[in-house]
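Here it is, the structure in full.
Only one protein chain is missing; all other protein chains are in place.
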Amino acid sequence: MANKVLMKGNEAIAEAAIRAGCRHYFGYPITPQTEVAAYMAKRMPKVGGTFLQAESEVAAINMVYGVASTGRRVMTSSSSPGISLKQEGISYIAGSDLPCLVVNVQRGGPGLGGIQPSQSDYFQATKGGGHGDYHLIVLAPSSVQEMADMTTLAFELADKYRMPAMLLADGTIGQMMEPVELAEPEEVVFTEKDWAVTGTKMQRKHHIVNSLYLNPEVLEQKNMERFARYAEIEKEEARYESFLMEDAEYCVVAFGIAARVSKNAVVAARKEGIKVGLIRPITLWPFPKEVMAKAADRVKGFVSVELSMGQMIEDVKLSIECRRPVLLCNRTGGMIMSPDEVLNSIRALCGGEAK
Amino acid sequence: MIVFEKPKSLTDKEFHYCPGCPHGIIHRLVAEAIDTLGIEGITIGVAPVGCAVMAYDYFTCDMVEAAHGRAPAMATGIKRSLPENIVFTYQGDGDLASIGMAETVHAATRNENITVIFVNNAIYGMTGGQMAPTSLPGQITQTSPYGRDVKTAGYPVKVAELLSSLDGPEFIARVAVNNVKNVRNAKKVIQKAFENQIQNKGFSLVEVISACPTNWGMTPVNALKWVEDNMIPYYPLGIYKDKSAQKEAENK
Partner (left out) sequence: MTTQILIAGFGGQGILFAGKFLANKGMLEGRYLSWLPSYGPEMRGGTANCSVVLSDDPVGSPIVNHPDVLIVMNLPSLDKYEDAVVPGGTIFVDSTLIERKVNRQDVKSIYIPATKIAQQNGIPTLANMILLGKVMKETEFVSYQGIEEAVRSVVSAKHADLYELNLKAIRMGYEYQEQ
């Protein structure tokens, strides 16, 4: 592990973003993501970038909207209540077909909720969040290494598809430290985009960054075009990790920190002779439907493990078209299930208690 | 020979504004400043939500359309990304002084190097004439049908006075476009607000007292008279803050 450094997940996001060529960060303090802002405040001035503590999350996301309009890599980060405030701006950015990165280090909700880890913003992240027809690319890291790697990936996918990407982490992954190997810094090369506002230099017609289409036929067409792009993303970009699924008769589905806990439970269940495996969605949108559907051909049942009242479970059921029972193993409000609780759900599933 | 021409930095698109609406004049003054300073190729404008929502179609420079009230935040992002470019926002009273007050105050206090054109016509025009943060006491609107009652609806926000109390901003002024003399002065002041940005002086806001004949329910001529008789006495014209001029005076 010679090249590894020990870092908090939140810090890994910030460093990876800078290395990915992001030179603009706008944020507002909120637990448990504040280390991202603190790290950026320290580092951005050293690399000639912008760190700005905005007056609110609303202002921060609209500053992101501004930089994104100019075609440069830009990000903001927050935790659940702050992400709710950003939804207006995210909807505008999606509606204007601009790339950017939004990080949500989730905490318990609703309302002010709590500050302990949660995954209860799953619906908000994967089903739109703000008003209108749109999606974000949603990546769910489950280690500090992935916090860094997926930050880079999120920028790349956002640029490729001209849409906002979200890193959907949680307080545990944000606060924990693990050894991490960081990518070599990318040189910041600014390529002129044929849609960005950078000044016409009197050499071209003006560019307009906009999400307003008062003619409903035009707006419908715009949304259709956007969803054609989404269809391509669903085909090309679904990512997941498979763990001990080769001979599995039962399947645990979990992402982020819940997947870490579930892995322990799967290993323990295997020791008891239960043939169980784990599918960990890495992209939550697009949801890895195909691998779930294929698993449903072979396995007898699923357990959806999540830190919410049961949100991802709906996507699991949809993916397998309810062909198999799906149990819910969940904690919420900032509580995290123990591996034993997951193990009990696995036992319940294979004990035929699944309805 | 004097030839009356359309400024180069206005497109050929016909304005959608109501008859007698001063937005056309104010657009023109902004475009004339851009032309005079030769900055069209490097300028990026931020359109608001409100009557000027489609301003992006009228200026030939690059344009973006902000969320309601967020133009100064969006302009901040653009300016931080492209500090060599010129960035202006064009906002109405609901946009700037109600929903976007936080963004306005904080862009000002950061002395963000942008130019803000603030059109104050004391009413929400686009949505059909509701009470604005700048509607005058007693003013009848769709949502103050018995006249603005300051006991329940509070007092109008005096943006120029409010912002000039901050240490941050470079330049705060209030002008009007109700007569030729005032228009000429407005032109000068708007140009200065752009020059300040070129000279990296910082946040420059020009409040332009305007009119809304349609939603005030007046003829254009009567509306301009109402500006003279009611608006300007409540919102006195003048330069409220000019940090550079003040420094110069102190050094003399």
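The letters A and B name the chains in turn, as written, and every chain counts its residues from 1.
Methods note: a residue touches a chain if its C-beta (ideal position, glycine included) is under 8 Å from a C-beta of that chain, and two chains touch if they have at least 3 such contacts.
Only a predicted model underlies this, so the values are computations on that prediction, with no experimental measurement involved.
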So which of the visible chains would the left-out chain be touching? A
From the list A:50, A:172 or A:330, pick the residue that touches the absent chain. A:172
In the whole complex, of A:153, A:209 or A:261, the residue touching the missing chain would be A:261
Contacting the left-out chain in the complete assembly, out of A:153, A:238, A:295 or A:336: A:336
Using the document's contact rule, name the residues of subunit A that touch the chain not shown here. 1, 4, 6, 31-32, 115-116, 171-172, 175-179, 257, 260-261, 263-264, 267, 336, 338-340
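We adopt the following convention: only the chains that are shown with their structure count from here on.
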Geometric centre distance via CA averages, subunit B-subunit A, whole Å: 39
Subunit A residues touching subunit B - in the complex, by the definition given at the top: 24, 26, 50, 52, 54-56, 58-60, 62-70, 72, 74, 88-89, 92, 96, 197-203, 206-212
Considering the complex alone, what residue numbers of subunit B touch subunit A? 11, 40-44, 46, 53-54, 56-57, 59-67, 70, 73-82, 85, 102-103, 105-106
